[in-house]
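The complex is shown incomplete by one protein chain, all other protein chains being positioned as in the whole.
Order as written gives the chain letters A, B, C, D, E, F and G; numbering starts at 1 within each chain.
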Amino acid sequence: MVSTTTEIVYQRPESFTDVHTHYCPGCTHGTAHRLVAEVIDEMNLREETIGVAPVGCSVFAYNYFQMDFVEAAHGRAPAMATGIKRVLPENTVFTYQGDGDLASIGMAEIMHAAIRGENITVIFINNAIYGMTGGQMAPTTLTGMKTTSSPLGRDVEMTGNPVQMAEILSQVKGSGYIVRRSLHDAAHIRKAKKAIRLAFEAQNRGLGFSMVELLSSCPTNWKMSAQEALDFVGEKMVPVFPLGDYKVNPALEKLRV
Amino acid sequence: MVSTTTEIVYQRPESFTDVHTHYCPGCTHGTAHRLVAEVIDEMNLREETIGVAPVGCSVFAYNYFQMDFVEAAHGRAPAMATGIKRVLPENTVFTYQGDGDLASIGMAEIMHAAIRGENITVIFINNAIYGMTGGQMAPTTLTGMKTTSSPLGRDVEMTGNPVQMAEILSQVKGSGYIVRRSLHDAAHIRKAKKAIRLAFEAQNRGLGFSMVELLSSCPTNWKMSAQEALDFVGEKMVPVFPLGDYKVNPALEKLRV
Amino acid sequence: MEETSIIISGFGGQGTLFAGQVLAYTALDNGFEVTWIPSYGPEMRGGTAHCTVIVSEEPIGSPLVRHPDIVLAMNLPSVDKYESVMPEGGALIANSSLVNREIERENIDSLLIPANEIAETIGMSRLGNMVMIGAMIKIRPLFSLEMTQESLKSHIPERHQKTLPLNFEALEKGYKFAEEEFSAIKV
Amino acid sequence: MEETSIIISGFGGQGTLFAGQVLAYTALDNGFEVTWIPSYGPEMRGGTAHCTVIVSEEPIGSPLVRHPDIVLAMNLPSVDKYESVMPEGGALIANSSLVNREIERENIDSLLIPANEIAETIGMSRLGNMVMIGAMIKIRPLFSLEMTQESLKSHIPERHQKTLPLNFEALEKGYKFAEEEFSAIKV
Amino acid sequence: MAKELLKGNHAFAEAAVRAGVEAFYGYPITPSTEFLEHMAARMPELGRAFVQAESEVSAINMVYGAACTGKRVMTASSSPGLSLMMEGISYIAGTEVPAVVVNVMRGGPGLGNIAPSQGDYYQMVKGGGHGDYFPIVLAPANVQEAIDYISLAFDLAEKYLSIVHVIVDGNMGQMMEPAELPPMRELPEKAPDWAVRGAKGREPNILTSIYIDPEDEEVTNLRLLKRWKEIEKNEVRFEELMMEDAEFAVIGFGTAGRVASSAVREARSQGIAAGLLRPVTLAPFPEKRLEEIADQVERILVVEMNSGMMLDDVLRIVKGKVPVEFYGRMGGVTPLPDEILAEIERLSQNQGEIAGDPRNEWMARLEKQITGEK
Amino acid sequence: MAKELLKGNHAFAEAAVRAGVEAFYGYPITPSTEFLEHMAARMPELGRAFVQAESEVSAINMVYGAACTGKRVMTASSSPGLSLMMEGISYIAGTEVPAVVVNVMRGGPGLGNIAPSQGDYYQMVKGGGHGDYFPIVLAPANVQEAIDYISLAFDLAEKYLSIVHVIVDGNMGQMMEPAELPPMRELPEKAPDWAVRGAKGREPNILTSIYIDPEDEEVTNLRLLKRWKEIEKNEVRFEELMMEDAEFAVIGFGTAGRVASSAVREARSQGIAAGLLRPVTLAPFPEKRLEEIADQVERILVVEMNSGMMLDDVLRIVKGKVPVEFYGRMGGVTPLPDEILAEIERLSQNQGEIAGDPRNEWMARLEKQITGEK
Amino acid sequence: MPVTGWIEVDELYCKGCSLCTEACPQDVLRLDMDRLTPKGYHPAQMIEETCTGCGICAVVCPDAAITVYREKTQRKNKQRAGR
Partner (left out) sequence: MPVTGWIEVDELYCKGCSLCTEACPQDVLRLDMDRLTPKGYHPAQMIEETCTGCGICAVVCPDAAITVYREKTQRKNKQRAGR
């Protein structure tokens, strides 16, 4: 006996507002937002979550998530999140930060949030550039990459090598879940979502600091089409920023999501 | 045919002024100062060296070294040293920093000096406490250790684990020489001096960022006698902060000093 | 000639800022005082971009104006925004390729010009901005066509030198279109 | 009694700050206004430590004075520093264990007392500070010996309670020494 | 509760605890460190939040975060630490959330020293951070006053959704005085409706200081300014000593004002009709009262532990009605009563006009004086 | 050299290059970013130092370091970035080494927006950092002036061993104007004798801002203050428009002053005897000139792109001789000539006294106006 | 009977970045060059009926503009006790 039903394979997450984002077409900030919203939906955390927006292209993140949000000073999101989490330990607190925000001006705050084992989740968007201010060099900018502040291409002699935050933060005892994922195609996006899920699970279980570094695109400042930008992530960024699990608290390993 | 001559086995280094230091009796800040002065004498660098003093008990370091010195803001010595080295690349530039200065407030500056591969030398005094301000907890304070800001002993749950800067900085590509040594007895002091020599050699050879982390004592705030404090370093600190070479540029390995 | 204020407005990517600079350079090369000031910041991304150019024989005070004497509107939002604030006797030139409505004001000079289409006839759709400039200097002859072409030639970035002839052609086509289509103020 | 200012000065570790607090507590317990202000900062480390105590029946303005009425000098540098600035008729009590010179000023009351030695006779050399206090309240009876002991008893930190008898003895010995040795102002 | 002998920093911190502070985030710095140390012991035992931050930059941003939750939060530091907080303070002000910041001032500029100073007046009162904002600034002059005003600070911060600075100098932080601590306050159980605590059964709350459209920012600036006008109307506080019939007014805040009170009493005993105005709220400044005084007295002496900062505000308000003179000590030096008395005596003789900057004559006198002192 | 059409930020940066700046350390921030971008291209090709620092905190401390070597060094940023530099600026001032800091101001407080503003007047002019120090503040109003004053800034910094701030608003940073760049200056080959470059054949040089003994710090504070008095004597600069016979004075700096000049011209053409005073050095402020003007005119209008900051200085100096009114736009809004003209017209009619804060009436008017505009 | 699906593109969100058209394994998506969204972009659309409802387009869409539906056939089995 046979019957057909219509199922919805995918729809816009509930934790999203119905606002058109200001991101450039094809910018994977949107993808990252969506994954976070989906995870929060799945875990049913929307009403208890407090997001901390950075200064960067995602400065207006609070307009797109249907939940309580604050807007931090440039680089200080982890400090602000700490201030919140310590007085509201029962709430879920996450920061969303770019690479200039987290790896440059915010280096001390992210390091010490991890060192304290602050029980927060950090979504780290590594797009190898300063988007909002128009394409200056980030600590994550690839060697030789031309930016508006490295017009001849990043010179290792003068500016050093691209900084690998996942590797560095995994050195810190306090961290509970530190991984790097990429957003350059559907398969990797699915893996990225799993990681974000685990990061929030880590927080819920009080396992300490969790961060998901997401290799992301900036078609506008890379001066590429959306698809070219994703290809660049896959072909050029992944080799410099190896994907993988850098620190996983044993309590999470069993977990299937 | 036999003759006897009198040789001087040890004397006060030339790079020292003849000023009585303000350090507490038995404080190994003095030892560290002496080793730096000896190395600078041996390498004949006194007249081209610029030192950067921190904010901390060693704030007056410039009174004890017979060379040009500047006094940085708390934690910013690596930035100040960068500003100097970039305009005077031929000079030898070193910072001397405590663990509150380098590992707490100065985390971003030390990380980025290393990330840029800034060609400076950092002498890092890890005494597991804030000395100058009267014994508050440092990021390096041992688990369970009582300080004036952790009166019940450092609680890992609330404040995280002691931070291991040598390990963390060795993760950074730009670093040329990153080691940890201890000052708790004559043998270790001799090894520490060799390391300081190599760190300055690294700078002279343009091998990039070099740091020697020195496990040091604070009898006053640890409330111990000078010797007890050294024993504490050897017995309690060394296990938490393993001595060793964390990053050595191949060009230095051959070098015998 | 006393102070003349020009606003050039359109979508990002329509070359409004460069068009303004062409006017500014021409003014400079011909001994006028001039200021050029863009809109900047997030609204640039995706959204609209406009600049204000002021040309004068006297030193210029405010680089900004509330009531622009001349407006080059390269899209509909720009017409909607500026038509109402222009002073009597002002000149509004609108890009009919993207503006699908008439100009209502009767006490200003106005011209609808299909800048994109004209540019496409030259084979370079991005040159709609030059077409608009061409039309403008016909209707409000701050400078001659030749003066404008001279300045364009001497200030266009190296990498675009090869497109100079096309730019000239765009200017001329705009100028001609205005010559033929523009009938002075209706009232 | 109008405002009386006391400075207690010596090496770090001689208990000058605590001695001042004992006076402050005694003043408080007996209904006086009082301020206690220490020297603080690097000079504390190793170097000298001193505090200023002001006792008064009126609300106290400045907690600091230039010309202290009473000085307890526990070492030589302190005598050198304060002897000259004391007002006529002031009282200078110096710890002769560490002060190997006479007091020159003749227009002030002065007493040389071997505080360390006296303390050692009690078997607790650290109590030189209490010996000095004992002598002071004899020479300048701001409060009685009993009042002082009462307050000491009720404010001494828990961990030191057991040493209370010794502290009392030190106060008494200082008091007695002053009783016997002190002959009022020479001029 | 009876009076106890309390050390400034400990008393201030305990006062905050009693006032119901729910989070303290700070970084050690002399001469305010005992404040943090007191909190390190007290807050955890009360189950409240304490974090020794990695820096003052981080501390103020932790404060910012907690302030957004509507919890009572504060930090305490000293001069250089405050400079590092300027960005965060501007953000807090721009987001219109309540927070209390204590500054135990020391000698500057730069690393300077750890001695008592009032050299941060401009930074604290005019707003050392960027943009248009209006901090409330309280300047108590004794331990009891500080205890009382620290409680008040939280109430003002919450009433006006404002940053409140409590500024004292190192003397206040380090000295002991008899004082009475208030009883423990109840913690508020319900959250303010603007607070972020999770959007449970309501629309999300968003707290931000960004208004990308200048028109919106201007509306915000105007709202802040109007709120400030309210504060100016309601919250001016000051102390006076023998001003009723005074012919010479001394104006000083904090320790300088306190020391001046001794000098004023002494002057009176010498038959000089001196009086003291001690502003307790430096912002809002007691303008009305000063205007009255300017109409009453013959001459005004401003006394500060800096190079003459409040002096500017006094000059602005006095509008040249009477001559204003200045006496200051700088770099961590606390003036003593006899110095100020000497100034009052000089003042009471001096009929001359003060041409230009009142500091000119003082500088000449001070230079002699300190070359003498040294 | 002939005039070229130059974009503000690029012109300012190139002016610094021509003035012989040997090191630029900075961090990107709108609307000053092109300044850094220009340096990123130019400095390396000239073999001079350029570092994009990890933050403004680090940038200013890099500047501090290079300043101690006696090399010509600068940074450029915008409002929030300046707040992060306050500690470093105080250290530089306390160490008495020369440095130039450019602030391209934007709307605040907090993150605010990136539109043009003058809301950092207090922070820049009064000293947003801790302790007693006295920055020189230059406020050019057009690209040419900025070019000229950036060169001057280095000379003043070196002459007075002082911090020099050059402050403009976002309009100036973003606009293009015809201007002429100076020729390249020679770099000085010998080091100042206080500079740290290695103690070769001389006693060591030590540069620090710490004076642990308050007496020593006070001597330093006095030295700084006396130097400041010199600066006040020598370095006042301002521009005027039709002040000779003016009955109504408009006072504004930077873009506000520039826009006001259009309004003043227009007012004159309507027969209103208006004139403009545009301070170029905000510190030292043109006090003498303003005093003369206060004796000459009937009424003064202060125009700013903030909530009324320079206004305080004007009130202090005018001493109530004539009524002072205020007109400001905030939050990144640039006033237009017609607004200021309307104010001048109103002013020319208004005989009334201004009771209390001149901002009260303006606030009421502005509120109507912007609710209208929106 | 094959599993079939279809998508809807919400033009409020679509920015015409064409990541979905590139990603679609069935190659059934294109940008509609004849229409502009309210924000001025050419929106994506389905041009053939062979969509399997795999959802890949939605996964890569940065603007969550796509809803994906699938028609599902299910054969109901008799439940066996104890299983």
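Everything below uses one rule, namely that a residue touches a chain if its C-beta (ideal position, glycine included) is under 8 Å from a C-beta of that chain, and two chains touch if they have at least 3 such contacts.
Nothing here was measured: the structure is a model prediction, and the numbers come from that model.
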Missing-chain contacts on chain B, rising order, are 1-13, 16, 18, 20-21, 23-31, 34, 37, 185-186, 189-190, 219, 225-227, 230
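As a working rule, only the chains that are shown with their structure count from here on.
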In terms of CA centroids, furthest away from chain C sits chain D
Distance between the CA centroids of chain B and chain F (whole Å) is 41
Rounded to the nearest Å, the gap between Cα centres of chain A and chain B is 36
Separation of the C-alpha centres, chain E versus chain F, in whole Å, is 27
Touching at least 2 other chains, the residues of chain G are 39
Where chain C touches two or more other chains simultaneously, the residues are 41-42, 46
